[in-house]
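A single protein chain has been omitted; all remaining protein chains appear in their positions.
Per-chain residue numbering starts at 1, and chain names A, B and C are given in the order in which the chains are listed.
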Amino acid sequence: MEQRTLWSRMMAIDRRILYLILAVNIVGALMARVVLEPNIPPAVRSFYETIEALQPGDIVMVSSTWSAGTLAENQPQFEAVLRHLMRKRLRFTIISFTPPARDISHRLARRLTREQGYVEGKDWAHFGYTPDIVLAVKGMSEDIAQAVRQDVRRVPIQQLEVMRGIKSLKDYKLVVDITPSDTLTAWISFRPRDLKIIYCPTSVMAAEAYTFLDSKQILGMITGAKGAYEYEHLLGIVGLGTRFINAIQFSHVLIITFILLGNFAMFMQRRSRS
Amino acid sequence: MGSYQHAQDNWFAAFIIVFIAAAVLINIWRARAGKQLYIRRIPGLDAIDEAIGRSTELGRPVTMIPGLTAFGVEAVQALTIFKYITKQIARFATPMRLLTANPTVYAVAQEAISDAYNEAGRPDLYDPDSIRFLSSEQFAFASGVAGLLQRERVAANFMFGIFFAESLIFAETGNIVGAVQIAGTVSFTQVPFFVAACDYTIIGDEFYATSAYISREPVLLGSMVGQDLAKLAFGSLVVGGAVLSTILGPNHPVIQLLGKPGGWEPFMQWLSQVLGRG
Amino acid sequence: MFDTRENIWAAFWMIGAAILIFALIPLLQTLPPRGRYLLIAFVTFIAGLFFAAEFFLPVDEKTGKNFLTDPFQRLQGSLQVITALSLGLGTYGLIRLHLRNAVQRRAQWGYSIVLLVSFVTMAFFSVWNTLAEKGLLGVQRTPLLERAFTLLFDYTLVQLDATMFSLIAFYIFSAAYRAFRIRSVEASILMFTAMIVMIGIVPLGKFISDSIGLPIMMTDEMRTNPFALETILYSLRLPEVANWILNVLNAPVQRAIEFGVGIGALAMAIRLWLSLERGIT
Partner (left out) sequence: MDWLLAFLPLNFERTSIWIGAICTLAIYSILYRENPFYRLFEHMFVGLAAGYALGPNLVDVIYRFWWEPIRQDGIWWLSFVVPFGMYLYFIYNEKYGWVSRIVIGALIGASAGLAFQAFSSRYLPQLQGALSKVLWYPPNSTGEIYISTILNNWIFVVILLAVLTYFTFSFEHRGAVKRTATLGRWLLMIGLGAIFGNTVMARMALLIGRVYYLLDSWLMVRIGGG
């Protein structure tokens, strides 16, 4: 009798207990220091190698269009990319196409660059936000000072030290597009012909991008938090991607464990009944 | 060329559309002329009737959610089913709420539901405030629905139309308050969540069959028969095409013709070559 | 704002059009019910015919357009305009409901006040912000706008939205726990597939496969010899199985559903276009 109530109670467990377990599991996994070896897909390797091939002092454009909604997928990518750029001592500029994306990327970039001794205006700059990506890419391909005018701190582009010797996108070596939405087509269609693109989509957007990988219109891709984790592994760092993928996979394990437990309880209950 | 801008991108498109249109229209005409057409009863219908029965016993409200369905064919279909449900519950004076995220659907729903009460002979029960536009933003809408389902402790929850990620928010909240839930959607990616959280789920174009069965309209019945013919054609094309691909190779112009945008011209070139040689 | 000739002309047209269109209503009102039905069916048919003809009529080889293509784009814009107008209709319904709640002090009317205040505040800053972004009507960005909009949009609306979305994570857990039981053949199939995919797509799947000693790499030899033990063992790796389920088993299922839905939608479109559907319009 005692047994039976246990099993049936377990089958009809209060869902709030489940919610709590999941929340605790995620916080725990975020803090955990476990690192599992990833499978590195070719697209991630070529992403890494494209940045590795650049020379110190080359300039890179980071197109960052994500905000709170897709933080877990795009922030690990953003952080890992910036770390890689700074490790290679590359110059970079950031541009966003929505206002929240501007705020979040500027705040993060300030934090990350401070750690590496990069100076805003000298080693990097944030171009703020432009509503129309097509116009922006077209304009910057001709003349950045004209198209963007001033950076996010309202310093005119001509006065930025980081932009010395750089007139338009034609002088850039690479674009990194970090995005949850369709910004890639504008970059592919309207960039200067020789400008290389690497891509950081969310997992939902990745499926559509494989054709661009095949056609070499993008040279590499890291997909969501999982891609960031694989990329971090190549960089030899433990960043958000690794923390997040741990949290994701432990939640998978948690769900599977509970499905098995639920079935076990059902089985035991049936047995004790018969 | 990746997609169809015009029928000219591959005239095969025009051919197949005309075929489907003919299959549908001829059968509609047959049905209207009095021909008795058969349509299989799908289990989802019993589930709908059962849910209506249980909610009338409880006396608590019934909710109907056409999802984020934009105004178009699916919205009309969903409203047909909601009208049927409303007519049934009107007999027991069970209150209803129809919650929508689309203002045009909202406008049309007002008329449809008021018609339903008229047809059921209870125009006095119709309350315009029971049909609510909550928000056109996906998750603002979801938050409103989740709050309402819990506050009113609904007895039954019907979800028909097009759904996105918010589907599980509705279905789990409904489950929490113990509502009987029936969902029907053509959004394949949301079906698993409905299956997991609802009492019954009407999948894919069973959704279209449901309203045909409910209304017994000759137009809908005829259309269903026409659609089956079109499915038969698609099935045969797949089998025939696979055999042809195996014989001719998958890149042969004949295979390209069968659906690929831009497949018309290589086919015509190939045809003129073959004819010229013959 | 009406400082140029263009603006005056545009305003002239708009006022004229409005007068004409609204003057039409008393005239329309004289129609008998049958005439009204026919008028609606006619408008429906013509609207459909335009878009259908644009698709079916041959196009010019060079431009890829036919004579309907340019007006087609304008009309699509007009459809968006009408949809935007209908949004006003929905918002009107929402505001009317809550105004009434507030005025008549119905149950929970305080929440209606919250809703109305949020609406008015956000509407004000949203319109201001959109105008300023486009530089319309001489509207400028100010620090007040920047701060208020950041607070209302980035730190309230966006946060609420993202949190609401993330509720699904909790619900997916409780739904899986409750629903995935070996009760019937169908439920069991659903459960096993979901579990294999869940474990196969995370790095742990690779880790487990490695630890039980399954081959790590697909060699060229394995590719040419599919029935060798090594090849079979390799294809039992969890990531491979998960991928195979997603790409080989799931894809045709999805394709079949898509075909059914597509054909159904096309049939429905034809019925609506020809006003064969009774009941709604």
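Throughout what follows, a contact is a pair of C-beta atoms (placed from the backbone, for glycine too) under 8 Å apart; a residue touches a chain by one contact, two chains touch by 3 or more.
Keep in mind the model is a prediction, meaning the values are calculated, not measured.
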| item | value |
| --- | --- |
| Which displayed chains the unshown chain touches | A, B, C |
| Option touching the unshown chain, where B:59, B:121 or B:147 are the choices | B:147 |
| Full-complex contact with the absent chain, from A:12, A:31, A:53 or A:155 | A:31 |
| For chain B, residues in touch with the removed chain | 3-7, 9-10, 12-13, 16-17, 37-40, 42, 71-73, 76, 104, 107-108, 110-111, 134-137, 139-140, 143-144, 146-147, 150-151, 165, 188-189, 191-193, 195-196, 203-206, 209, 212, 224-225, 227-228, 231-232, 234-235, 237-251, 255-256, 258-261, 263 |
| Residues from chain A at the interface with the omitted partner, ascending | 16, 19, 22-23, 26-27, 30-31, 68-73, 75, 79-80, 83, 202-204, 224-226, 232, 237-240, 242-244, 247-248, 251-252, 255 |
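Assume only the chains that are shown with their structure count from here on.
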| item | value |
| --- | --- |
| Graph class of chain-chain contacts, one of line, ring, star, complete, other | line |
| Per-chain CA centroid nearest to the all-protein CA mean | C |
| Remotest chain, chain A as reference, centres from CA atoms | B |
| Chain centre separation in whole Å, for chain C relative to chain A (CA means) | 24 |
| Chain centre separation in whole Å, for chain B relative to chain A (CA means) | 36 |
| Euclidean distance of C-alpha centroids - chain B vs chain C, Å | 15 |
| Chain B, residues touching no fewer than two other chains | none |
| Shared-contact residues (touching 2 or more other chains) in chain A | 15 |
| Complex contacts: residues of chain B adjacent to chain C | 4-8, 14, 17, 20-21, 24-25, 28, 71, 73-74, 76-77, 79-80, 83, 100, 102-104, 106-108, 111-112, 115, 129, 132-140, 142-143, 146, 165-166, 168-169, 171-172, 175, 186, 188, 192-193, 195-197, 203-205, 207-208, 215, 217, 219, 223, 226-227, 230-231, 234 |
| Chain C residues touching chain B - in the complex, by the definition given at the top | 54-59, 64, 66, 83, 86-91, 93-94, 97, 160-161, 164-165, 167-168, 171-172, 174-176, 178-180, 190, 194, 254, 257-261, 263-272, 276-281 |
| Complex interface listing, chain A residues touching chain C | 13, 15, 18-19, 22, 36-39, 67-69, 71, 99-100, 103, 131, 226, 229, 245, 248-249, 251-256, 258-259, 262-263, 266-267 |
